[in-house]
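A single protein chain has been omitted; all remaining protein chains appear in their positions.
This part shows chain A:
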């Protein structure tokens, strides 16, 4: 009666219905006593300042684009994985097919890794770190005296 994908559809429907039922039961059971502290964005956390709708830097977009390209590479890996260990192909070529398949995929991934290396060298993968400021205070007591005291009482 049901095809194999019919079962998958049943799984999806069951997941949605089950989640809805659980959330509804939880809504019936739980006490509802909100206060100002509970309703903050980060409870017991930092106070958010301003709006979240700020303009993001374009560098995030470059990272996202790199992600998309490697995601597309993954699409090509799936059909490759199904034929890589193909027994009839392997036997008819004395095992040469396996080497052939792995070399072609290494070339494919290698060219993509070149692109990643280019982005890396251009500094798109590392972020601006906050600079630690050394205090410029000149103490009349030399540092060696402090170190001697630290050593004495440690």
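Methods note: a contact is a pair of C-beta atoms (placed from the backbone, for glycine too) under 8 Å apart; a residue touches a chain by one contact, two chains touch by 3 or more; residues count from 1.
Methods note: contacts and distances are computed from a predicted model.
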Record-based protein name (UniProt) of the chain missing from this complex, from "Spore germination protein KB", "NADH-quinone oxidoreductase subunit J", "Dimethylsulfoxide reductase subunit B" or "Sugar ABC transporter permease": "NADH-quinone oxidoreductase subunit J"
Option touching the unshown chain, where A:42, A:60 or A:137 are the choices: A:60
Which of A:69, A:96 or A:148 contacts the chain that the document leaves out: A:69
Residues in chain A touching the chain absent from view: 5, 51, 53-62, 64-69, 71-76, 78-83, 86, 101, 104, 107-109, 111-112, 114-116, 118-119, 122-124, 127-128
